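The other protein chains are all here in position, but one chain of the complex has been omitted.
Each chain gets a letter, A and B, in the order it is written, and its residues are counted from 1.
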Amino acid sequence: MIIHATRRAHLAGTALAVILAGVPALAQDSFLDVGEQEPITILINSSPWYGGFESVVALYEEQTGNLVELDATPYNGVLEKARNAVRTAESPYDILNIDSGWTIEFYESDVLRPLGEIVEGYTLPEEVYTCGDSYFWNEEKQYRTSEGGTLMAVPPNCNVHVLVYRTDLVETPPATYDDLLAQCQAIQSPPEVYGFATRGERGNGIHYDFMPFLLSYGGRIVADPASGDYTVTINSPEALTALERFIEVEHGCAPANVGAMGQGDVIQLMAAGNAAMVETVVAAWANYVDPTKSAVVDTVAAAPMPEGPGGRGVAIGNWHFAVPRNIPDERAQAAMAFMQWFLTEGAQTAYAEAGGIPVRRDVIETLGQQPGYEWMAAYQTNLEAGVHPLGFSEGAAVEQVMGLRLNQALVGELSPAAALNSAAREIQEIFAQSGRQTGSLDPLPE
Amino acid sequence: MSFPSEISSGAAPAAVPPRRHRREPSGDRWFRWATLLPAVIVLVVLTVWPVANLLRMAVSTIEFTRDGASFAFTPAENLRRLAGDDLFFINLRTTVIFVVVSVILEMVLGFLLALMVSGVPRGKGLVRTLMILPILVPPVAIGSMWKLVYNHDFGILNQALGVVGLGPVGWLSNPDLALWSVVLVDVWHWTPFVFLILFAGIEGLPREVIEAARVDGATTWQIVRRIVLPLMAPAIAVAFIFRAILAFKVFDQIFLLTSGGPGTATEVVSLRLYRVFFDQNELGYGALLSVVIILAVVAFLLTAGALARRVGR
Partner (left out) sequence: MIPLKGRELWLGYAFLAAGVLAIVVPFLFILATSLKYEIAIMQGRVIFEPTLYNYNDVLFGRRSNFVRNITNSLIVAGASTLIVLTVGTLAAYSLSRLRWARWISGAFLGWTMLFNTIPVLTVVGPWYLMFQQAGLYDTLLGLVLTHVAINLPMTVWLMMTFFGDIPAELEEAARVDGAGQAQAFRRVILPLVVPGLIAAGVLAFVFSWNEFTVALNLTSRGTATVPVGIANFAEQYEVQNGNMAAASVLSTIPALILMIFGQRFVVQGLTMGAVK
């Protein structure tokens, strides 16, 4: 009896430990033994997945005895601090977590260490997604690609869009954008419930959230950057159809203030129970399933993005763990040790269970089968269709142009055709200035 | 309202010219230096290099490499870019409208509040403490909180309007309205600044003069017009100058409320500067824009000073 009881207690204890650590006890070998390493400091942004990252760091410290300090910083502050760090004699940080849009500036000034220089011949594990090849940099082509590119960073997450919907209002999530429009208009009954919304705010918001429309209608900003053809194609008839559909959906189904709606507004609309469908990044998922923040915990679900004539379009906007050049070798080694450990199956599982967004195929597939992680299937479908639309060094400047012109089209300051024509003119100018082989289409009739 | 001419012409207000013929006792000379020197040291150590660096950047194109920043001397190119930058001049116009409207509202309201608080027999301390509340809230929080107030579907403003049967107003999404919504937040936030300075000024006014005027049968309006305003001119001028400079630099709350949108309706120069200097990392052109902003502030203050003097006369 006594023995029995003890064993049960022991089993329960193990089960508890498993839940707490988030690691199957048998999977110890799915981690990596990194040995003793220098303490490191990581510059990272505050985000919904920060909690998950913090737990996985605690697990690393516990397993290896190596110290990791985290400097959690507001979003824009990360860029300022990262720039300061690489512009000084010795960087206070060993790992910089930077947004993909910012990375090229760091590549161009050559202040990050290629990972293969720290650990001879290092490559990403096969199971790890490369998030649209965005962790490589081909200096000659000034373009993100694994072909002839150098591995510069590892993924802390691959942020892609998912279609978030309410199972009580939407029976089957729309498979196409025609379907999306029809469904959202049918549901639309403001101000109680809006059919669909995504960001219309000027800048990165509208640019990034318009991308799924553009890509799935077969539109592209640039003809073929991978092979060096920077002919601007943003004023193609496909792009116009995509923009007109985008505006139609936003005007027909979103709140009247859609031209000023940012990430917080869209999340709020869904979480408060006032939207049937929204398009947000997977990193926002945690907001919908937290009962203190969401009224739709039991009815929310995620679906792959709809398809258009050009297939499924998904844009990736991800974060990068990179190592600055201006730190001593031992610290770079320690940084690398942590990153390699972080990408193991065990660590990624622990990360996901604590609220992180995993980047390993096997972890996503295994966890996706479990209750509570159903959204991972949609995440994976979208991730595999994902492309990095701004893989070139002029990305930030192009995004600014797009962010303004698209917003003007949405709020009615410009017609869709005029907005795309002016965007095309300005983007061509940007490429011409940086010496790309560029050109343009005939302007759309305005 | 009249500006003392010394202030508006940029020279020292009320500096006593050195008197000839009287030798300064050595203790006094020591005191004179000891009082000014700490401030001079602070300024020399902390401000000279950043300002010099700004001027150098403004005429350069800056690239960062592994070995640090490299400056290329390109004044002509930076200036040519400025001349063709139509958007910046639109931003400048938006900023001037924002500054004029919000600062005038804040000055008038702040002055009236200061006058009333000093005029009532009870409750001064309480009011002064309450008045500090808005300026104690960090701007980043002010932006987020007013975003909730202005929220299209759930904000208290639109809820209140809904109760009386008026449709939801796009406080931040209507291009014609967004700038005024932002001005309102600024007035809420900064009227206490003006109030604090002017209240201190009013409290320091000589009581006898005002009481004598009362005895002579002057109305409150006459006292304000003939005695209070002229005596308070320096304090009013300083409050105006610093308020105007701060308004020209307004950033956090607009960034959080509208990010400059919808379209370009609320894009003030500091937001544009942020985009160029920070987002686009073009330090050279960004520095040039900030020099233009500084010149615009100076021009604005000189114009305001000249206007005030004409009105004062």
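Observations on the structure shown:
Please note the rule applied: a residue touches a chain if its C-beta (ideal position, glycine included) is under 8 Å from a C-beta of that chain, and two chains touch if they have at least 3 such contacts.
Treat the numbers as computed from the prediction; the structure is a model and nothing was measured.
Looking at the complex as a whole, the chain kept out of the display touches A, B. When you scan B:Gly27, B:Gly84, B:Gly165 or B:Gly217 for touch with the missing chain, the hit is B:Gly27. Residue A:Glu80 is the one among A:Glu80, A:Glu248 or A:Glu384 that touches the chain not shown. The residue from B:Pro121, B:Gly165 or B:Gly217 that touches the chain not shown here is B:Pro121.
With the whole complex as reference, residues 45-48, 50-51, 54, 69-75, 77, 80-81, 84, 87-89, 92, 263-264, 267-268, 271-273, 280-281, 283-284, 286-287, 290-295 of subunit A touch the missing chain. Where subunit B meets the omitted chain, the residues involved are 10-19, 24-25, 27-28, 31-32, 34-36, 38-40, 42-43, 46-47, 49-51, 53-54, 57, 109, 112-113, 115-121, 123, 127, 129-141, 143-146, 148-149, 151, 153-156, 159, 188, 191-193, 196-197, 199-205, 207, 210, 214, 220, 223-224, 228, 231, 234-235, 237-238, 241-242, 245, 248-249, 252, 256, 270, 273-274, 277-278, 283, 286-287, 290, 293-294, 297-298.
FYI, only the chains that are shown with their structure count from here on.
Looking at the complex, you find that subunit A touches subunit B at residues 76, 79-80, 83, 86-87, 105, 109-111, 191, 201-203, 255-262, 264-265, 268-269, 272, 274, 325, 396-397, 400, 404, 407-408, 411, 413.
Within the complex formed with subunit A, the subunit B residues making contact are 63-66, 68-69, 147, 151-154, 168, 170, 172-175, 178, 258-264, 275, 278-281.
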